[in-house]
Structures are given as structure tokens and as C-alpha cells.
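One structure coming up, written as C-alpha cells, with questions to follow.
With one protein chain held back, the other chains of the complex are shown just where they sit.
Labels run A, B and C following the written order; every chain starts at residue 1.
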Amino acid sequence: MPEKIIAVFGAGNVSEGDWEWQTAFSIGRELAARGMIVLTGGLGGVMTAASKGAKEAGGTTVAILPGTRKTSPANSFVDIAIYTGMGEARNAVNVKSCDAAIAIGGEYGTLSEIGLALKGNCPIILMNSWSLLSPGKKMQDWQVAEDPIAAVDMAIAAAG
Amino acid sequence: MPEKIIAVFGAGNVSEGDWEWQTAFSIGRELAARGMIVLTGGLGGVMTAASKGAKEAGGTTVAILPGTRKTSPANSFVDIAIYTGMGEARNAVNVKSCDAAIAIGGEYGTLSEIGLALKGNCPIILMNSWSLLSPGKKMQDWQVAEDPIAAVDMAIAAAG
Amino acid sequence: MPEKIIAVFGAGNVSEGDWEWQTAFSIGRELAARGMIVLTGGLGGVMTAASKGAKEAGGTTVAILPGTRKTSPANSFVDIAIYTGMGEARNAVNVKSCDAAIAIGGEYGTLSEIGLALKGNCPIILMNSWSLLSPGKKMQDWQVAEDPIAAVDMAIAAAG
Partner (left out) sequence: MPEKIIAVFGAGNVSEGDWEWQTAFSIGRELAARGMIVLTGGLGGVMTAASKGAKEAGGTTVAILPGTRKTSPANSFVDIAIYTGMGEARNAVNVKSCDAAIAIGGEYGTLSEIGLALKGNCPIILMNSWSLLSPGKKMQDWQVAEDPIAAVDMAIAAAG
């Protein structure tokens, strides 16, 4: 039986001193402690932090990478690396493969993942991420979490 | 020599009485009148309106479709239909293939296209679309247009 | 109404003196002379030759490229360049977007396109290409052409 997968999205260019890193690490660790598989884009920053946190809790980590193992190898905390060679189009694969997703902070790649998640009916939890206001219509199918534990609670509840 | 391509993004479920339809039609016609190829997702609503406008001005229309010609055929104003069979991942192809893009209104698919355009350095013009506010950082690499002609002016200028 | 599109597949590393080049050029020219849009992978060798032939006959050329306009720009005989950034996965898009395909010669990329065409029910004509023998079963849903004109005849007939 396929296991539950929660995706963690966020910038690749943050480092260990940044709040995004610490948040992603905590989220990854907590998700794994509760038996979830942690899915990321497999590169640096938030992706490394979430995977490292999950491994510290003895979890399993999966990554869906934009390049190939030669052009953009997975970080060393990834157990199962899927190389798409598809660039940013892989973001659409991420949101189809998880049961819920948590987006940390806000750069453009994360924005595209939020949009694809919403379009694809993948439950998405935002943590200090983009403020989004649609014109005229009331479109607001996301949740906002204030801290890592709340984000994990919401994601696991949404994953059903 | 490849010709200049401007993409028009927007919801598939609007109809002829809606402002999005009229706006997309005007933008498509104006783009074609100025020698641009008009690229859309090839389905209904904004995609049909922009393509119809472009054909009225004697232009060429291209579409990058999510499905196959059996599951989701292009609307009848599309000259060249590219069937990806890739679902929403085709949004990443759209932004790589155009010289600039105009997003009309705001649903979730459009949000993902805005995010992918920004991530991929494709100049993007918003018309009555999502209001986006990034947390902490100043990320605002888009333009906002008030009417169809202004949107076309900005897109052609950005396309270089 | 979408126009008829015939794809031409073949190696990117052949040059003007090679038979593949001359064959692709003749096929591209003949397809365009008969009103077909010529679709290729947009790079060198057979892809350039077929596009150049089509332009000589006043036709329209489309390309579906594996990279981006920065990493792998289309050759100068391509009118409409679709950049997928998806690498070889774009071969699956090629076969979904054409009404029939002609494969010239036989390298590994061409083999994958033949396989994808057969899998996707895209009629495919082979010209001095791979000999294929399936184990046990009789799977032979391709045609073999002896010269460029015969290949074009078969492709247009198959395109319906």
C-alpha cells in the first residue's frame, strides 16, 4: 500500500542560520516522527533542511529533482531520488504525488508550487509565505500556520 | 528565424459576456495586429477569446494543450496545436516558449502560470489578476496593466 | 482549425554530405509543397535539413525543443519554437502533436521516438531506420518507405 507523503516546498538558497532552514528542519523531523514520508525537490536550502530533519527522526525521504543526477544531484539526506530532467515542470509532479503540502516562505518557485497545488486540489499549508488575493472572487483554498507543529497538524489532518 | 510569441493566460470557464472574455479578445486582436504570434493553453474561455481575436486580425495562433487531441481538442481558432498529454505541467512549457505573457483575471491555474513565469524570467503583465505580496522580501518582478492596449504595449516592450 | 502536422525524426549529428541530410531536406520540401506543417525537434542534422527544405517550399515549420532558448536555441529554419525544458521527455510531446511521422535513419533518440509513436497510435513511416522484431508476437504497426516521395505519400495518407 502506498504510504502517506507530505511535501515541503521552499527556497533553495537559504542557509542554516535562516528561519526558513530551522522551520523546514523542524517540520521534516515532526512529519517523520509521525510516520509520514517527506517529499521535497531534492536540492538545497529548505529542501535539504526538511530532508535532514526527517532523517534525524528515522524517516524516509523522497525527492523529485528538476535535472539529472549529473547536472543536479540530490542532497545527501534523500533516500529515493527521482530525476525528471524536466526543470520546473517537475513542480506539477510534486503536487500530484503528495497527500498534502507545506510551503515555507516565499520565492517565485514556491509561488508556482502553491498555484499548482491549488489548481490540482492538493491541500496546502502556508507558513510565512505569499499573501494572495484574487480579484473579485473569493478563492482561498489554503490554510495558514503560525508554527511548524501547527503546520504538521494541518497537513496530516488534510492528508486524511 | 523564430517569430515573437506572446502568451495569454486566464481562466477556461468564462464566457462571452464576461469581462475576461472581452479583454482577452481585444488583447489577442491587438497582439496579432502588431505581428505577434498568440500562444494560449488552447482550451475555452480566455484561451478561445484570445485566439479568436488574433484570427480576426489575421494573425497566427499556437496552443500548448494539457491533454491529447482525443481527450481535450484545441478550440477552432488555433492554427498550430501542440498536445503535451502532461496536464498542468504544460504550464511550464508555456512560459518557456513565449517572449512575454499577459495574465487576465485570477484563478488557480493562472496563479501557477504567474509563478512559473516569474521563476523562469518570462516577463509577465497582470490585468485585474492576483495581488501578490511576498513575506519580508521585495519580490515584485511583474507589471500591472489597466487596459488591453496598455497590456499589449508592455508585453511587446518586454519581449524586446 | 488546426492544420495538419507531419513530424520528421532523425539524428542531430549528421551533416550536409550525409544521406540522412539530403533525405530529410527532400522530405521537408515535399511535405511543405503539399501543404503540411513540418514538425521537428528543432536542433541540428535531420531536424535542420527537414526545416530548411520546408522553408524552401514556402511552408511553415514548428519545433518542440528539449531545452530552453538559452541552452539549446532552435535552428534558423524554425518558425515557431516550443521550448519544453523537458529533455528527452519532449519526444512524447512530438508524437502526440503530429498527424503522422517519418523516421530517418537510426540512432537511439530516433528509436525512442519510434517506440513512443507506436505506443501512442501515431502512424509512423521508417526510412532506412531500425529493423524491429518483437518476441513471439506479431507487432508491426509501422510502414517502410524506400524513398522520400514514397515516405511523404504514406505519411499524408496515414494523416487522413
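We take it that contacts are C-beta pairs under 8 Å (C-beta built on N, C-alpha and C of every residue); 3 or more make two chains touch, one makes a residue touch a chain.
Values in this document were obtained by computation on a predicted structure and should not be read as measured data.
K.L.:
Tell me which of C:28, C:53, C:105 or C:148 is the one touching the absent chain.
P.N.:
Of the candidates C:28, C:53, C:105 or C:148, C:105 is in touch with the missing chain.
K.L.:
Of the residues A:84, A:129 or A:143, I need the one that contacts the missing chain.
P.N.:
Selected residue, touching the omitted chain: A:84.
K.L.:
Which candidate, A:64, A:125 or A:154, sits in contact with the chain we can't see?
P.N.:
Final answer for the missing-chain contact: A:64.
K.L.:
Which listed residue (B:86, B:100 or B:151) would be found touching the missing chain in the intact complex?
P.N.:
B:86
K.L.:
Residues of chain C in contact with the chain that isn't shown?
P.N.:
Touch set of chain C with respect to the missing chain: 86-93, 96, 105-116, 118-120, 128-137, 139, 141.
K.L.:
Please give every residue of chain B in contact with the chain that is not shown.
P.N.:
68, 84-89
K.L.:
Give me the chain A residues in contact with the hidden chain, please.
P.N.:
Residues touching the hidden chain, for chain A, are 1-3, 5, 37, 60, 62, 64, 68-69, 74, 76, 78-86, 92-93, 96-97.
The criterion applied here is as follows: only the chains that are shown with their structure count from here on.
K.L.:
Out of every possible chain pairing, name the one holding the most C-beta contact pairs.
P.N.:
Highest contact count among chain pairs: A-B.
K.L.:
State the chain with the largest centre-to-centre distance from chain C, centres being mean CA positions.
P.N.:
For chain C, the chain whose C-alpha mean is farthest off is A.
K.L.:
Calculate how many whole Å lie between the centre of chain A and the centre of chain B, each centre taken as the average of the chain's C-alpha atoms.
P.N.:
Roughly 28 Å separates the two chain centres.
K.L.:
If a residue has to touch 2 or more other chains to count, which residues of chain B qualify?
P.N.:
As it turns out, chain B has residues touching two or more other chains at 86, 92-93, 96.
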